[in-house]
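Heads up, one of the protein chains got dropped from this complex, but the rest are sitting where they should.
Residue numbering begins at 1 within each chain, and the chains themselves are lettered A, B, C, D, E, F and G in the order written.
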Amino acid sequence: MSDLEVLTTRVTEALGDAVIEHAEACGNLVLRVRLDSWRSVAETARNTLGCNYLSFISGIDWMPAPTVGLIEGDTSTPAQPKEMTFGAAGSAGRFQVFAHVQSTVQHIGFTIKADVDEAAPHCDSWVSVYPGADWHERECWEMYGVVFDGHPSLRHLYLPAEFEGHPLRKDFPLLAREVKPWPGLTDVEPMPGSESDEETKDEAVEA
Amino acid sequence: MVAQNVAFWIIAIAMVLSAIGVVRTSNVVHAALYLVIVLAGAAAQYILLAAEFVAWVQVLIYIGAVVILFLFGIMLTRSPMGDLDLDNSQRMPAFVASLALVGTLTALLVDAFGNSKVVIDAPTKTSVLSSDIFRLYIVPFEAVSILLLAALVGAIVLARRD
Amino acid sequence: MAFKLPGLIGGLGITFKTMLQGAVTVQYPHEKEQPPARSRGVIALHEDNCTSCMLCSRACPDWCIYIEGHKEERPARREGGRPRAVNLLDRFDIDYALCMYCGICVEVCPFDALFWSPEYEYSEPNIASLLHNKDRLGEWFHTVPEVEPLEVGAAPVAKAKK
Amino acid sequence: MSSTEQPVTPTNDSPDFKAVPDFEVAPGMQRHLADARVNVELDTGDMIINLGPQHPATHGTLRLVVRLDGERVIAADPVIGYMHRGYEKLTEFRTYPQVTTLINRIDWLSSFANEVPFVHAAEQLMEIEAPPRAQYIRTALTELSRIATFLLFLGEMGLQVGALTPAFYGFRDREHVLNLIESATGGRFHPNFNRIGGLKDDLPWGWIAETRNVMKIVLDACDVFEDLVLGNEIFQARTRSVGIIPGELGASYGVSGSNLRASGVDWDLRRDGAPYLAYPELDFEVFTHPDGDSFARYWVRLQETRESARMVLQLLDKMPSGPIMAKVARIIKVPAGESWVETENPLGQMGYYVVSKGGTGPFRVKIRSASFSNVSILPWMLRGVYVPDVVTILASLYFILGDIDR
Amino acid sequence: MSVLALEIGWGWMLAFKALVILLIVPLGALVLGYTFLLKMMSHMQSRLGPMDPGGFHGWFQLVGDGLKFLQKEDIIPEDADRRVFAFAPVIVVISTFLMFVVIPIGPVAVVANLDVGVFYALAVSSLSVIGVLMAGWSSANKFALMGALRAAGQLIAYELPLLLAVVGVVMQAGTMSLQGIVSAQQNGSIFGWSGIGNPFIFTQIIGFLLFMIAAQAELSQTPFDMPVAESELVAGYMVEYSGFRFLFFFIGEFGTATAFAALAATLFLGGWSLPGVHGLSAELLGPLVLFVKLMGVAFLMFWVRFTYPRLREDQLQAIAWKFLIPIALANIIVTAIIKVAF
Amino acid sequence: MILNQFLILAAVLFCIGIYGVLVRRNGVLVLMSIELMLNAVNLNLIAFSAYLKDTSGQIFVLFVITIAAAEVGVGLAIILLLFRNFRSPDLDQAQQLKG
Amino acid sequence: MTQFYRNYLAVAVFAVAALGMVGAMLGVGRLVRPNRPQPEKYIAYEAGSDPIRGFGQSNVRYYVYALLFVMFDVEAVFIFPWAINLEALGVSALISMIVFILVLTLGLVYAWRKGVLRWA
Partner (left out) sequence: MGLADSGMLQKPVAKPLTWLLNYSRKYSLWMFQWGLACCAIEMGAALASPRYDMMRIGVIPFPASPRQADLIVISGTVTDKMAPAIRRLYEQMPDPKYVISMGSCANCGGPYWDSYSVTKGIDQILPVDVYVPGCPPRPEALIQAVVMLQEQIQNEGIGNDDMRKRWNGEPINVV
């Protein structure tokens, strides 16, 4: 049994039915847990599994960005699939919170995900388990609008207080990219058969 | 002696004005700074009277230490800085009383000393002072140390919060 | 607060020694150090090589290369060949006020038209002058250094840039 | 007079200290933060002071809103975000090569080390591996950037406790290291030298010999710092038992790297994490210090600088020959998947959680930067210390604003 | 006055002296600031320091700074107490200036040979505390206020060791007049050998060290530069000062540094006196000798300044009260006992 | 210089001091006024000492200065205490509160 | 006029000269310096943030130090005249001075023991 499998068994056993799904992503254990057990998972991770170290808490928005690829042939902005797909361990909807915890003693670590509601994203706060969660949760709230219940002071972390919107949501546009014309657009037509022709074509296909 | 007289009057006027400032100003820090002028003026008068050492003691202790103590005290008590009413209601009677006192004292002094002159032929040597202190006033001198000790202990007891 | 001396004295010794050692300063405006050959100072354009294929402009993360060009017919290179159509540059501007000196453009250029030069002295009092046009970029070409040989153990390079 | 009568605010070591910061003290400050123009009505004798965003102690743009009683800090609230550039959003709009060149500006002192975990994550997803020579060169450059970062720290810390001269020495000796980095990568600061699958270029001729010389200079510099700063009694008086982080608490705050090792937690991702670069083949020591105070942090970093120099020498000895790029398509597309890579950066644990959906750019990159977590412990650490110690603590935590705010 | 001033009335003499000193003070500060602060510091940090201003090794730097500040706008913050704010630097400057009055630079070349010389110098130097407190308080700025309180706390704490360190010298010389102290050193002897006179640094080495430490603190130099600690309080009580008023503090700082160095040189190193040089040549050489000694002392001060980190406020006070003052008192008693017994 | 110059100046200062003591409510200011009075006394002493060519006056002044320093120290400590208890350096208020 | 007064005249001249210098410099500065009043210029500096008004309270500790200072300053004042006349005053003065110093040192020791000299 590889280390990862040992870890998987240990963690899934400890967490019990909180785990909805688990997967392995490039050697890293990813668990999807029920939203209502989000906090108890943290407690178990810290107290039972010995993961005393909080790496990060953050969110993820699985919606394909409507703004990407706005300009025709813009190869500077990477292409993404247009339909909603989910990553390791799946997701029930658009928003997920995920966190990574580790043990500084046993040198193990795993990622925990939980699905949050799209319309009114809510989630339990981890501050009482990992005090370091404070800022991470503020960041996540600011970036995705996920409200952490029980967090002592959810207020802006990075952005000025008057900032509106949640920048990391996929539908938050980067205005500068839309305002400035992409300089890669050209009216020079490719010459048939030339090397540059093929390359531009390649690019165009990818875009 | 003309120069000394000129100096005296300049300093005296500055002193009196500043002294009035001390009791009239509405800003406590300003009062302390006015006090500095009065004290410095007094030191200058001592020099006019050839009491060199005492003059610099005045500067060192009064200006260099007591005023600092005052300023610390002011900043500690956060005394009001604005035009808050720092005076009580007895301004008028107090003014009259002190004016009367000045008048009486002046009259008395003029009457008593008339035009007696202060003649200064040599400044007081510090060594003379020291022999006097350590020969004639040795007991008060020791008493001063006890007094200072008592004041120190008392002030510490009072100022400490515990 | 036990102060043992060695640490304090030793520190004095170090600074004193440094003082005697003399400075390591290079007096920049008067004497200049040549930056390493790979240094990314400014991008030079070898206009003859550029086919205005736009690859650099598209790969640039900052969108700071502006290219305009047009096509022109040219007589065939070899006798009897087809007449060639070439892209001629009308405009090739790099906005150094925006450029992040990442080198992506130099790397993606398939025709070896862009090079790094280690020059760095082109501050401007006017931000518009930081937009270097193709003549200015062409001038930088004279400052492009020779490619250095590689360290022992390096695999032979397939495609040698200048 | 309220504050003077209240019991003294619990210090870090007092029994009624709570691991979780209590937020009772914050409302006044919150109001202030919500609207900076509101005059906070001072109902007590305390003084609220803004340290920053422009303040010499805050390394640029951190802002500390500090509530003082005399010279003692009752509560401190770091306000970050003055350097927030929206990295996680920007990465979603860039292709992989463009992301690589962008992310070295997160922790700008050790830029090269920033690139490594991201490139590694992408390589993991693509299931390729850089050739050994590339791994060795990467490791050497990472360690060089660690040395450059720490040399700056070793001098800067002296500056923050009032000694001007060490800062100059730090800069002086760091210059040699930067020269090395520049002659190899072309950039003093932002190398952009990593490519997915290897490196941009091989080392230039004579680099290895030059590096050996420079490592000698670095080792000498460490001795100088040991005598000039670490051994100085005044420095010790200023730093010992100042800003203690208990190891367990530090871990739960996510404090990492040298800061955590200085608190006695023996954890170094180069040795203990998933193997990366050439570290498994190196022989090196991990230093810990039991005290967890500012002095310990300085000590640990000094030792690590030395150890890094030794590691570089080892790497130079073992440097394999061969290619420096794996076979990678010219236009990089990363297959869909998720990957978490963490590395031991100079400032601590840096991790990238890369989510790809198979495009030419990442779908989501969560950047876990070390300083963010390192600094998040500040409100706890700064309670009950004196103003001068605030400076020492900030300096000894050693954060880079870009690494906090991203 | 014996040589030069036979015919010249004392008033002219005084004016002449005033002029010389007025030139010497800024000039001395300039040379001190330039030579020692910039060049020595720079080389200790293995760099060159100013080079370009003026062409030759940046001699123009200090003049340039002065002229530059002359052209800077004079800002008085709106919340400041205008009059106090404007007057605070003046007090500091005056206190500095007055210190120079009693420092002799030759057998007769002294502006005012006061009977209470040392005492006067120390009393006058203590005046700057008021200026500092005024500056800090009137700026209506928290950094300034904290800086001023720290500065005042420190200045008064180290005023005492300074005073007490001098007592030993006064005891040995039997006078407070600086001229008297110099001649006591010049004419003294070490165990009967009078080759170099008796510079009090030998017998009062503890006093000298105390004096230097205390002077370092009085000047707010590292390791005692808490009040102006840049990395905490930005610039301490000077935060809000701009333009020329700031330069006054600057002048005050360097002037006081010069004055203390000169005082130390006079009290402990024999001042203007050079063994075996008397009469007119002493009068001419005096200023130079004093200057060399002064520079030696200043070198020591700046050497320490650029090597050490700074102490914390509490440590600083602790050193003064728990370390320097007891030692100074012990020094006094021991010196007195020796002097009375032998 | 006439002796009375100094004496009258001292008298004026003394009365200004009295006015201050009577009028001021702030404890610190009252102390300052007391200092004014003490200074007037000192000036008298010195003037007489110069007039009579007797150093005792100056020695007395030294003692008075000493005592004044002690007095200010204790006085301010008391005011601090008042301030701590009544949150104001105002003497009248303290009196009222004391009842 | 005696030497004594001349000396002090010199002191006074110096004070006035310093004042004059200050005045002259400010006057010259007035001629060459610009004056561009902008309201923002006069806002107190607080590290780039909007200043939070409110007067701070200094620490009681400073007061106690100042108190100690005053006491010892007074002591120094008495030491000086004694010091210049040491030999003439002889043993009895020495003893009384030692007593004086010891009594005051007692105060220092008291403060020390009381923890006044220790912060916090």
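One rule holds for everything that comes next: a contact is a pair of C-beta atoms (placed from the backbone, for glycine too) under 8 Å apart; a residue touches a chain by one contact, two chains touch by 3 or more.
No experiment lies behind these values; they were computed from the predicted model shown.
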If the hidden chain were put back, which of E:40, E:75 or E:316 would touch it? E:75
Which parts of subunit A are in contact with the chain that was left out? 158-160, 163, 167, 172, 174-177, 180
For subunit C, residues touching the missing partner are 23-29, 32-33, 35, 41-42, 61-63, 95-102, 120-127, 130
In the full complex, which residues of subunit G touch the absent chain? 30-36, 38, 40-41, 43, 45, 48-50
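By our rule, only the chains that are shown with their structure count from here on.
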Could you work out how far the Cα centre of subunit F sits from that of subunit G, in whole Å? 20
Euclidean distance of C-alpha centroids - subunit B vs subunit F, Å: 7
If I count partner chains per residue in subunit C, which residues reach a count of at least 2? 1, 8, 11, 14-15, 18, 24, 59, 61
Give me the residues of subunit A that touch two or more other chains. 75-76, 203
Going by the contact rule at the top, pick out the subunit C residues touching subunit A in the complex. 51-55, 57-61, 63-71, 85-87, 110
Subunit G partner contacts - residues on subunit B that touch it in the complex: 3-4, 7, 47, 50, 52-53, 57, 60-61, 64-66, 68-69, 72-73, 75-76, 78, 81, 120-123, 126-127, 129-131, 133-135, 138, 141-142, 144-146, 148-149, 151-153, 155-156, 159-161
Touching subunit D in the complex: which residues of subunit C? 1, 3-4, 6-8, 10-11, 14-15, 18, 24, 35-40, 59, 61, 100-104, 107, 116, 148-155, 157
